[in-house]
Each structure stands twice: as C-alpha cells, then as structure tokens.
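The complex appears here minus one protein chain, its other protein chains still in place.
Should a chain be cited, it is by its letter among A, B and C, assigned in written order, with residues numbered from 1 in that chain.
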C-alpha cells in the first residue's frame, strides 16, 4: 500500500474517481493550476477539470444542476467558509431537492471545503462551519482525518447518490499514511474506534483527533484508559459507536475545533444525555473553540482549539472523582 | 396598557424607535407597502422607510455599512431563510467587525426574520434557521414570544450596539396581549420563567412556548408541576435561569421547533449535562422538529413541530420513573 | 401579434398546441384560485393568469427532452412544458397522487420526465441550477437546451449575475427568459433596477438581449427558437425579456387582503385588453389559420381537463403521515439521525 500525504490522498481519490466514472468532473477556482489538492489533475483530465470565476453561489448551483441531470461534480470550494457565499444553493437546492421533488431526482454532488484555522489565517479565513450545515437536513457531512480515510471517504462521497460536503482540515494536509487502492472505499456514516479504553470516551473531530490520541497516551501513562472515537462522518453520525462506548466508560469528553454553541460537540452531548444517561457517571465535557471570532495574532489564537492539555484536563475532571457533584456548576 | 397583536407590537416597536432616534431607519422588500409588520410606517416616516430591490446580500451588507458609520438600520428580511442569501455578509461583516477591528467600530444593526412554518409554506419557506446563526459568534439572537416581549426586545435590539437578529414566529402573529409603553424595554439576555413547578423543567423556544404552557397545564392536572422557561434570547442565553431550574427539578425537556441536530435544544442539553449533571435525575429530552425538509402537504407537516402531546409525553418519560435506566437507549 | 405577416408562423399543430397549453394554464389557475379560496389548497399560491403566452411560447419552442426551470409563479411553466393537470392539481392540494407526492406543493412543482426541473420558492434560486443543467448538456454533448424563467424582481439578485456570467463565459445552452410583469410584489421595476430594461443587462455578459411582447405567444416562440438554435450551435446563452402582466394579485391572500394601490386602474385596464388568449384567438382567426370550431373544441376539452383535474385531486388521498419521514436520502438503511424519539 502506498504512503501518501493527506493532500495527496485527496488528489488521488479525485483522480481515481475521474478515471472510473466519466460522469465525474471537478470545478473550482484555479482548479487547473497546480496549487492545492487539484494539482496534476488538469494534466491528466483536461477539460474535465474546470476553472471557475469567483462565483461560489453560481458555480455551486451549477454543479447541483449538473448533478440533477446525470453528472457527478466535485466542487472545490477551497476555503471552508465560502459555504457562506454558496449557502442559499446548498440549503435550498442541494439539500432539499430529493425530498421536495419526492425522489424524482438525485443530487450527487461533492463539495470539498478545507478549513485553515490555527495558522493566523485571521477572521475571514478560519471558520469551521460544519455545525451550521449539520443543522440542515439533506446534506451528508464528512470530516476524515487520515490519508486513508480522506481518500476512501471522498471516493464514497463521489459514488453517493446524495450531496456530501467534505470538511478537510488543513492542519492535517502534510500528515503521511498508507492509503487504500482504487477499489477501496471507506463508508460514510461509520465511525472509527481509534483506541480502546475503559475509563472515559473521548470523541474527537477533525484536527482534534491527533490531539485526542496524544491526550490518550498521556492519560494512559497515569493509568487512565480512554476509548478514542473519530466519527469521521458528522451526518449521518455513528450514534451507536458513541453510545456503546459511553455505556461502557460512563464518561464523555468531546473535542471539537469548531465553535461551541450549537456545535457538533453539543449534538453528541445531547444524544448521550438523552440515550445513555443511565450509564453516565460524570458531567459531559466539551473541549471546543471558544465562541469568538478568530484573532490573527499567534499570541491570541494559540489557545483557541482543543489540544492535548485541554483534553487531558477535561478527562481528569470527569474521571477524577466519580462524584459528579464536584463538577456540577463549576462554571 | 394597550393590547396589541404580536405583529402590531413589532410595528409599534419600530415606530417608537423611529420617533425616538433619527438614526433609525427601516429597509426591506416592499417595506413601504402596507403588507406585514412595516404597515403604516411609510405614512408616518416617509423616506426613512426604504423599499429595496431583491438583493438580500447587498442590502443587508448596506445596512451593515450604514450601521458602521453612525446609523441604526432595521432590516426586514421578512422570510427567515433569506438569511441564507445574506449569510456571507451576516457572518463576515456583521458578526466579525467589532472584534477583528479591535473595537474601532460598532455594528448596531437589527435584522428581522419571520418564520412561517406549520402552514404549508413548503420546503423553501419554512426554515427555522436560528441554530445555524447561534454557531456564529458576534450576533445576538432573540426569539420573543409575546406582544410585550417582541415590542420591548425589538426596542432593546435597536438600542443595542451590536447586531441582533430577531426571529419572529408567524404562528404567534395574531396573538394579543398587553404591551409596554414607549419607554419600556425588555432586556436582551434575560429569560422568562413563565410558570413555576417542581418536577420538571421545560425550556421552550419561539412557537413552542404556548405549546409548553398547554403541556404544563395538562401535566398539572396529573399532579406533575413544571417550570416553564422561555429563554427569549438565544444568544446570549440565560444559562443561569435554566441551570437553577434544573438544579431544582432534576429533569429537563427542551421543546424547539427548529431542526434537531446541532439545534438550540442540543445546546441547552449540553450546557445542563456539563454544568448541572449532579442534579439530573433523568435523561434530557429534546422535543424538536425532525431533521427533515419541510413537506408541503398538511397531512405530512402536521406532526412536525413540538406540540402539547409530545411535550407531555417527553415530560412523562422523565418524570415517570426516577430510574433513568428505563429510558436510556430507548432509541 | 397584430401583424402575423411579420413573424414566421409555425405549423398548425404547433398553433393548436399553443392555444391548448395557454388555455390549460388559464383554466387550471382559475380553478386553483377557486379551490384555494375554499381552503382546499393550503399555503401560498401565485397564479400565472395573464402571463400564459410567455411560458407557452418559450416551452413549445424547445423539445420535450430539453430542460426548464421556473419560479414561485409556478403553475404556468410546468403546464407549458407538458405536465398533465391531474398530478399538478393534486400536488396543490397536498395529495399523494401529486406530481411530488404532496411534498413539494404549489411552489415546488417539477416533473423530471418532461424536463421540468423545478419551480422555486426562493427568487432566482433555480437560475444556477438551470446553468448547471446546461453545463451537463454541454459536457454530455446531448444537444439539449435549458429554458430558465425568472421575474423582473430576480434580476437584482446575485444569483442572476453569477448565472448569466457563468453561462456566457462557458458558452452554455441556456435561454434566460425574464417574465417582466412590471413589479416584484408592489415594487415597480424602476425602483428596483438601475436599468429598467432588463434586456440591456445582456451587455454585461456579451450575450444577445431582446425585449419583446410577452403577450404575443408567436413573438416569444420565434425568439426562443432562435435562441435555442444559437445555443445548440454552441454559441451560448441569450437573454429574452418578455413584457407581460399578472392579471391577479401577487399571491392569493383572500378577498380581505389588499396589496394596496401600487398599480393604477388605467394600467390594469390597458393590460387586461392585452389578454394573450384573446390576442392569439383573434389573430389566428383573422389570418384564417385555424377555424373557430377547432379553437372552441380545444376550449371544451381543456375545460373538461381542468374540471377532471380538480375531481382527481379532490378524490385522491392525502399521503400517509409516515411519508413525511422518508425520502431525505436515497439510502435510508441507516435511520435518519434525528427522528423524533418515540416516548410511548
């Protein structure tokens, strides 16, 4: 099995699907230039790689129309918060069409959106907008965190009959790993139990996954063992994997680099508080970004996202005493 | 104190603020026509009421620019999901400017967005998009449910130095009630304990509030007493009121007509599971709309939103047995 | 229309079909208004009465397997494109036999089997979709074209701009047909648009722009045919502005509701004189192209069709409530993450 970086794995996934299915094409700003994950595609696929004007609403909608009429577009939005520019089309046309037209039509579109937080990209280029889209029924949302997963899941997304948004984490782009072959796909909707433990469940999302694994290592040194779950898909979420784990450990920490309020961590917490309450032995901890605009200065942004320290501290706070009283109202 | 309908109260709030402060003006599609809540304003205020082209992104952005330079615009988006069209400006310019420009500027804009679900408005006109905006730090979000509150809170919103989105519920428009006078404001960020009980806390949002009060009546008949809380403001949420109540009752039901995943109900659940866990005696129940596109047919839409039956059932499920085991994994 | 010599008159079969489809729209909408008033059709509804010629002239100028996208003023387009009245009326009543199973409703009519890709409650929202269907036709080399309907109000939306530019820069086979009825709800065009002639905006996209009489089905037909040929030759999109008028109010709000005095009585009266059905009937009779009896026959048939559609719709069942909870994704083996828990 070849070793690729996360970014190369994205490129490979698109290339393989372009080779496999002639209905697939790629569009995005500067998609033909060899800049980011579309690098090299134009050389092999020519016109099937399409440069777009700066018209995110228009070309996302055009991709939706193309998907409705037999093609399989991959839209490269590049910067995740350009979903705001395209929001109307994503919400009204991509998400709603199958249902409101009563199954007459499919919208097999893939939208790739890379999140560039944590490197002084500043207020307009650091959003992690997946929670907003999770509130929008009709879109599947994936956030793979390894080269193998991003490759296999983008391939699944291209083959999926429904719209899928891929939130890629720029902090993972240079990470290397083995990936599957042209026939290997990684299913959407199935979480990954990255590490098995007994004392606490840590669910981590996107760039928080490596941080959670680091935290689990450190906790292990202290004799605290953790299940670490990477849901990989946010919609539809692998509820069972999370619930089963919490039923075993009785404790939950969710690490999520997105904003806190109404975030993915809130949803996971709410599911567990509703469906595995009896098993819960401690408050549920969310380790998220604060609900703030992202500041530019490294001195200000440094502490914003979940890191191993914070995840360890949160785990301590739920494992430390089994008497939940200690934490309630810690706020 | 005069009696007004909810809609009249909205109009009165705008009229009073227009009279009080010459920096206030109103803009929106057909704002001068006497159609909805802006009815009658043009006759009194003339040019200060501005009809706009169908350009939600542009005129919301223009209002933001006007707010940055000394005015106090009220934007009437009319249909709540037009926030999707204006999303980019709301997210990047309204929400972020104070912070990213380090307090050099205020954006005192009010955006009014009416939600018309439940009456066969169909897929494009039935969204309740506040949860998505709750994930966006920098915007205040209110959802008043009585004539007095909508009047007093819109007045607070107009006077607020920061952007406020008002989600009005069309299902409440014809409801009548006493309202305050020109000097009376209702503060943003302060919840309302609508009813006092011991056994369960029901937090209800927007159009679910009257349904929750109905449910509480029925529960009272059975000897179950409920705190019913109308948060009125979603950002910043009156966490203390909710937490204090749950610390007393030990049980929480959240009724919310918005979509379930990453919704306001999820956030409230997560706050409680984190900060009042020790007091919790049963799973937290969310009574929300399902995560579906809204169907047109009354036969299909009928069961979509929280109603008294569902809220009562949810309350039963948490009050019925104090042994939470019964409910865990009910899914 | 007064001068039938000036335009290439299509063959008789097309003329008859023009009349039939325009009448279908008229009768369908009249009955829909009636049933809406009686509470049998729920929700907001926008009629196409007065605007029939534009929809029909445009749709008949292309093939059944060509595509079409519409607007919130939504009954005329699918009827013009060839969708049958039964399933449309049933949809308006929210019945399971509706063209969208009751899930779509008045503003979301669509019948993909005849290229009707969907009306849209959100103004201008279907425009990028139309561009995408054209892109698809171009990529597949199918020779299909797309008719993209939109109102005068839509031309100030960003989606309009991005759509026209994309279609032009990629030479896509789209015919942008603006149904300019003078107003967006109560706002007149010149209060909303910096240039009151929509066709003038074609200059910003280097595509042909023409303004024509939207009450004249033959003018619309001729112009759209030309644009379609151009599109099929790979020469890209066109913008056609059809001047028309809605004979009723913006939407059906019941007789107690007033949209106010934004249109003068004289203006309304003038336009009522330009009823596209009457204009057409008069012109073809005067030119001796079709005997009156044939037109009368069509009237009788369409009346019956519309009556039957109402009957069909009324007799149809509402969809079972469970239907509301399926159909979000094709693959629902995994239960949707969010169905209401059953506390029973």
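Criterion: a contact is a pair of C-beta atoms (placed from the backbone, for glycine too) under 8 Å apart; a residue touches a chain by one contact, two chains touch by 3 or more.
Just so it is clear, the structure is predicted and the values come from calculations on it, not from any experiment.
Annotation: of B:2, B:161 or B:181, B:161 touches the absent chain (contact as defined above).
Considering the full assembly, A:259 is the residue among A:11, A:146, A:201 or A:259 that touches the omitted chain.
By the touch criterion stated above, the residues of chain C touching the omitted chain are 156-162, 164-166, 168-169, 191-195, 200-201, 203-207. Against the chain not shown here, chain A presents residues 29-30, 32-35, 51-58, 81-82, 85, 119-125, 259-261, 285, 287-288, 290-293, 295-304, 310, 313-314, 316-317, 330-331.
Residues of chain B that touch the chain left out of view are 25, 52-53, 55, 57-71, 73, 88-89, 92-93, 97-106, 137-138, 140, 160-162, 189, 235-237, 239, 274.
Here, only the chains that are shown with their structure count from here on.
Set against the C-alpha centre of chain B, every other chain centre is closer than that of C. Here the CA centre of chain A is 40 Å from the CA centre of chain C.
Averaging C-alpha coordinates per chain places the centre of chain A 29 Å away from that of chain B. Chain B and chain C have Cα centroids separated by 36 Å. Residue numbers of chain A whose C-beta contacts span two or more other chains: 88, 92, 99-100, 137-138, 235, 239, 274. Shared interface positions of chain C, i.e. residues touching 2 or more other chains, are given as 100, 102-104, 108, 120-122, 125, 158, 328, 336-338, 341.
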